[in-house]
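Shown here is a partial selection of chains from the complex, left in place.
We just call them A and B in the order they show up, numbering each chain from 1.
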Amino acid sequence: MEFSAQQIADLLEGEVEGNPEVRVNSLSKIEEGKTGTLSFLANPQYTPYLYETEASVVIVGKSFELEKPVSSTLVRVEDAYASFAKLLDIYNQLKHDKKGIDTQTSVSKTAEVGENAYIGAFSYVGDHSKIGDNVKIYPGTYIGDNVEVGDDTIIYSGVRIYSDCKIGKAVTLHSGVIVGGDGFGFAPNSGSYNKVAQIGNVIIEDHVEVGANTTIDRATLGSTIIRKGVKLDNLIQVAHNVEIGENTVIAAQSGIAGSTKIGKNCMIGGQVGIIGHLTIGNNVKIAAQSGLGNNIDDDQIVQGSPAFGIKEYKKSYVYFRKLAKMAEELEHLKQQVQSPDKS
Amino acid sequence: MEFSAQQIADLLEGEVEGNPEVRVNSLSKIEEGKTGTLSFLANPQYTPYLYETEASVVIVGKSFELEKPVSSTLVRVEDAYASFAKLLDIYNQLKHDKKGIDTQTSVSKTAEVGENAYIGAFSYVGDHSKIGDNVKIYPGTYIGDNVEVGDDTIIYSGVRIYSDCKIGKAVTLHSGVIVGGDGFGFAPNSGSYNKVAQIGNVIIEDHVEVGANTTIDRATLGSTIIRKGVKLDNLIQVAHNVEIGENTVIAAQSGIAGSTKIGKNCMIGGQVGIIGHLTIGNNVKIAAQSGLGNNIDDDQIVQGSPAFGIKEYKKSYVYFRKLAKMAEELEHLKQQVQSPDKS
């Protein structure tokens, strides 16, 4: 994708100041602009960078007054920030403009594929699966039997969706996400373990985004459920029969053990661990690296492993840092009390 | 897969009560039963759900007496739980009924593939590799050169097995598992690092299950070994030259550094870290999020980072939570002792 300054001006209903033929193929921050990139100046604080940037084209406001010459071609518009945001959207749409079913795919005859869908090379869609309209399935992806994928969902390269799972509309699954692997269920049997069949599924509702290499296990029976609007970062573990409430956000490398229910609108930091069979309320905040061993009521903010109130944790930690000094003082005091004359 | 109530009754040598033509295509808990699902009632505590469930078919005991009408078709059998378990097994067998080598695969001419094996689309099997009987290799999987896979093993979509690794019989590798990547070995060389060649392999013995996106590195020399019956959850890191003893179970996101040996029948919680070159005994239990920095004898139960006895850890943590109060008391006491009159 390459555009001339004139094409960009036409798109934004702006005016070119400088060489209308100069071409750009990517976007940049104005302070990091290189030849061939397009940038914008909206915040006056960044004005000095305009005179230094190597960006080939810079979008500026109509009324912006130059104080010295610039090397970039300018495109003058009504609102520089809004115009740049508009370009971002166009850029993203262009990136996802792939359509059609590649010839090197394996799509079951019993699968249904919606209108305007893209299925990239070396992707597999199993029996009885239903792929919605405008769905983009990038190359090298596996969609098992009897899977449903809602309209406008983007599935990046290398996602694996086991059979019977349901993915909502406008969901984004990043590369390496595994949906519906067996839950970790084994029954002890005289020293070794028997596998407990995991025959449930995973349900991911609309507008969910799941980061790269995150794993979401299928339920033993019933469903592991990721509610509407949830955002999961990379390398997160969601065990069988977990339920994550609407619009909850979880940072990278956190793990949630089996059958735990997490409420709505929670914010969970990175590398948090939550044991199984807990209930976490709504609007709960959990600091990074915390370990949850008990239920948490609505609106709590916790830290520690095991976690408790974040203010108390921070206070305790202040004294943990001074613990050697405290121990010394205690020892000294003991001696004073036991042999007061020597003190 | 869809069955009528009559077909299920025939399979279980039971009798239909209600519409024998009603059809089901999945299993449900009785309290979550939806139209089109099959459920069962074995535990009397769940009897009330029988009258509310939307499950199309419910398996019940021969002698069970209805107290009011039900909307589900019943299938009456000798032992409802045993019959349901039997159906689970059949269900799982049906799920893994795929056979044959897909035309869109790349299987080396020098590879051997056993009877009744399945190799799905876009899977690759390298030179001199041996795939056992009844092995199921799902689509989009990579098996390098000189790899051995034992009979009855299931390899889900997107597993990557590097060259020279050996996988036992009846092993299950979930999607995204990486077996045999290079161990993390680098020798400092005046500021930068030289790679230490990692030319060993990984040996996974029989009846091991490995969860999604777990990584098991090849040995520098010799083998990284996962013994018989080990169960590894998702997103676990097993470094080069590690050995994990028989029937040890490790929860998600734990990591074991290079050359550490773990005994038999251990239970290791989630997000545990174990440093390199340690020896962990048999029957050891390690609490979630612990960090192991020293060898552990048989039968110990530990917690903390670094970890020590779990009872002691829990005791210390009780006082950690009260540390601010302890510090205050200590300060107060100090003043009392130093200026006794003022106290």
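Note that in this section contacts are C-beta pairs under 8 Å (C-beta built on N, C-alpha and C of every residue); 3 or more make two chains touch, one makes a residue touch a chain.
As the structure is a computational prediction, the values presented were derived from the model and not from experiment.
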item	value
Entire complex copy count, 2 subunits given	3
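Rule of thumb we're sticking to: only the chains that are shown with their structure count from here on.
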item	value
Whole-Å separation of chain centres (CA-atom averages), chain A against chain B	25
Chain B - residues contacting chain A, complex	26-29, 32, 88-89, 91-92, 95, 102, 104, 120-122, 138-140, 156-158, 172, 174-176, 207, 209, 211-213, 229, 231, 233-235, 246-247, 249, 251-253, 265, 270-271, 288-289, 317, 320-324, 326-327, 330, 333-334, 337-338
Chain B-touching residues of chain A, taken from the complex the two chains share	104, 106, 122, 124, 140-142, 144, 158, 160, 162-164, 176, 178, 181-182, 184, 186, 191-193, 195, 197, 199, 213, 215, 217, 221-222, 235, 237, 239, 253, 255, 257, 271, 273, 275, 291, 305-306, 308, 312, 315-316, 318-320, 322-323, 326, 329-330, 333, 336-337, 343
